[in-house]
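For this depiction, one protein chain was excluded, whereas all remaining protein chains were kept in their positions.
All chains are identified by letter, namely A, B and C, in their written order; residue positions are counted from 1 within each chain.
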Amino acid sequence: MTAGTKGHPVATLLVSCRDRRGIVAALAQLLYGHGVNIVDAQQHTDASVGQFFQRIEFDMSEMHTDRVALERAIEEVAARFGMSYRVKYGGKSNVAIFVSRHGHCLHDLLTRYRLGEIGCSVRVVISNHPDLEEVARHFGVEFQYVPAEGEDGRGAESRALQLLEAHEVDLVVFARYMQIVSAEFVKRYEQRIINIHHSFLPAFVGQRPYHQAHERGVKLIGATAHYATADLDEGPIIEQDVARISHRDAVEDLVRKGRDLEKIVLGRAVRLHLEDRVIVYGNKTVVFE
Amino acid sequence: MTAGTKGHPVATLLVSCRDRRGIVAALAQLLYGHGVNIVDAQQHTDASVGQFFQRIEFDMSEMHTDRVALERAIEEVAARFGMSYRVKYGGKSNVAIFVSRHGHCLHDLLTRYRLGEIGCSVRVVISNHPDLEEVARHFGVEFQYVPAEGEDGRGAESRALQLLEAHEVDLVVFARYMQIVSAEFVKRYEQRIINIHHSFLPAFVGQRPYHQAHERGVKLIGATAHYATADLDEGPIIEQDVARISHRDAVEDLVRKGRDLEKIVLGRAVRLHLEDRVIVYGNKTVVFE
Amino acid sequence: MTAGTKGHPVATLLVSCRDRRGIVAALAQLLYGHGVNIVDAQQHTDASVGQFFQRIEFDMSEMHTDRVALERAIEEVAARFGMSYRVKYGGKSNVAIFVSRHGHCLHDLLTRYRLGEIGCSVRVVISNHPDLEEVARHFGVEFQYVPAEGEDGRGAESRALQLLEAHEVDLVVFARYMQIVSAEFVKRYEQRIINIHHSFLPAFVGQRPYHQAHERGVKLIGATAHYATADLDEGPIIEQDVARISHRDAVEDLVRKGRDLEKIVLGRAVRLHLEDRVIVYGNKTVVFE
Partner (left out) sequence: MTAGTKGHPVATLLVSCRDRRGIVAALAQLLYGHGVNIVDAQQHTDASVGQFFQRIEFDMSEMHTDRVALERAIEEVAARFGMSYRVKYGGKSNVAIFVSRHGHCLHDLLTRYRLGEIGCSVRVVISNHPDLEEVARHFGVEFQYVPAEGEDGRGAESRALQLLEAHEVDLVVFARYMQIVSAEFVKRYEQRIINIHHSFLPAFVGQRPYHQAHERGVKLIGATAHYATADLDEGPIIEQDVARISHRDAVEDLVRKGRDLEKIVLGRAVRLHLEDRVIVYGNKTVVFE
């Protein structure tokens, strides 16, 4: 179902608006009129808030107009229905990965990257520790050591922002990045920072969730990938999963089992985002798998 | 997402045809033209065989034509694209449940029925053993004891067919029914008989799958709900699930753990079928959840 | 592995004490000395608190002393090591089930009871609503309607306590019982009340967890069976499980999917307790599966 499997360039249109009759017909008609073929379409209506969402994947190889004409047409329909929308023509997103000392998520993401699982261009790995430089190098990715400076770490943050701009980064991934970032930073990359939290949110927010889980005596541990927001661990959830544990598992075992969860949950969330399958509304997500 | 949650009568249109440009637009336009609102639409293209599938759930409360006009229009579009299609206006399907001696699936289905989880009318429970009569009665459902007769059981089968006709049955559920039925019987209710097999098919076809699983030393057991076909256990799979086991589990434990799987997998498959979410093609299913 | 599968009467010994060298040898030697055969033994040491736990299942069919002698010997060893212990000779526990209006857990437990999955004697179903009387009757179990009376419901509680005493109840199961009970009640049946909470605790404590889950936009819902304590939803967890949901699921769908979780998680917890597989320490459990 991914873009790469068809052989043709595939584009996506993500749409969200108040639910009304005729939206589906208007968009289908529009695309048909331009000679564009709908490869996949998924829609959702949240009846409780009256909101409509749609993701359309389309093939432009036999389009008989051009992008400018198509976009003008989409804009017109969008205006008529009061839609927010986003079109993407299948170019690769630029990604930056932030890490601290735990390398398992970085390793896993870069392996997926090399295997072509996540279609993007990983431009830079940024870390507040020098430890994982060799991992980035092994995969041929630039590594930047940006140590926290001063009391509030703002120096480091502005250095990081410069790097993101220099690399024209579209998506930031916090792959177990243990440094707190400012509300401004988050705002600047709103809905474009994915964080992995090592618990089944909203259980065990904050520090040392595996210790909290062990203390509470739960029988499952979890991991949560979510968009970063100013309130830590409160952002829209993209993906979650859990693994079974027992009284036999010490905190060290939870950490070990949790690593597998974190890798897989983060990998899925990054892929879903890069394939334009996620729409945020309120503090929730629609995920068109 | 189910019909009952909106307050309005909801109908479904299931469509399947060779993939071509313009199908989605044609159907969306058609429904819009009759004043029908698309509540939910899901589509799928199997690129490997070039086949298109769509399920549209629509609200007719503000339709400004009538059913006859709507159906004529659908027929016309269907002819143009060479579609197979099925419309359902939300009336309740009539269901017959076949059981032998194991009552857990029957109990579970009837509990779901009473709770309104599966929107249908369970007309009759048919069994080759008298044991479960009391269960049917408790739920206020007619029970018919149809013992196997003669060498080939054909007498019993023809009696069962009479009952199905008398009750105008749309869906037959084999809820752990241990009697083999003829190819004619299966043909008569093609894609309308759901069977639960107590293994993760295609592993452990045939008799005593839990014994086979124990013998082989697998670490997970499964259950599979599928449409019955002439070849036993070979029909299109609707739903499957598994549970973890270990060396500690004797065959009796597999049977016990398996009961929970069977109940849940069969319950899901019946609900999916009754909500017109399943399209069969080849020996596979598209399931629009 | 359960008592009933061996043909012989099987007894269990549950032991807990400070970890010390020689405990395992002392108990094994003791049982051997009485001609008792160890059928299954599991142990656990929580190294972080230095506590030792063991569950021994033993066959007394060739014991060459008697119970009095055996118990005296156990008492002696227990005194030497400062053990807490509990012996059970396989007699059936008396169970009371408390329900309100949701019948799915009651139905499921009684079906398991009838199938012999949970070896006990269900003596009475107690409810603050009359609705589920027929379900209890269908399974041949006494039903007592005990409506909440007065401002604090104490009248009802004292009536319930009388019933529990009259029936010599060993285990109380809150199978979706929506009435708050007093700290005294909980104290009286400490570690002998199992409650099912319809969330993955500690997420979504309190009222309407499915609404909370929907609001937060989680991608999995859960259920938790735990021993009741004075602090609501804070007791030692026996068993948990989760199910996947998506943005497509309205609150009603969470409720429906959650029912399957609740039934299975509660069923497992009740069986584990009745087979003497659970030891509570601190606010956690050791579960010897």
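As a working rule, a residue touches a chain if its C-beta (ideal position, glycine included) is under 8 Å from a C-beta of that chain, and two chains touch if they have at least 3 such contacts.
All values reported here derive from a predicted model rather than from experimental measurement.
Only one of C:Thr45, C:Ser121 or C:Gln191 touches the chain withheld from this view, namely C:Thr45.
For chain A, the residues touching the absent chain in the complete assembly are 1-2, 5, 103-104, 107-108, 111, 115, 117, 138, 248-250, 252-253, 256, 259-260, 264, 267, 289.
On the side of chain B, touch with the chain left out of the figure occurs at residues 44, 46-48, 200-204, 216-220, 222, 236-242, 246-248, 250-251, 282-287, 289. What chain C contributes to its contact with the hidden chain is residues 5-6, 21-22, 24-25, 28-29, 31-32, 35, 37-45, 47, 62, 244.
As a working rule, only the chains that are shown with their structure count from here on.
The centroid of the Cα atoms in chain A and the matching centroid in chain C are 42 Å apart.
We define each chain's centre as the mean of its Cα atoms; on that basis chain A and chain B are separated by 36 Å.
Chain contacts: chain B has residues 5 touching two or more partner chains.
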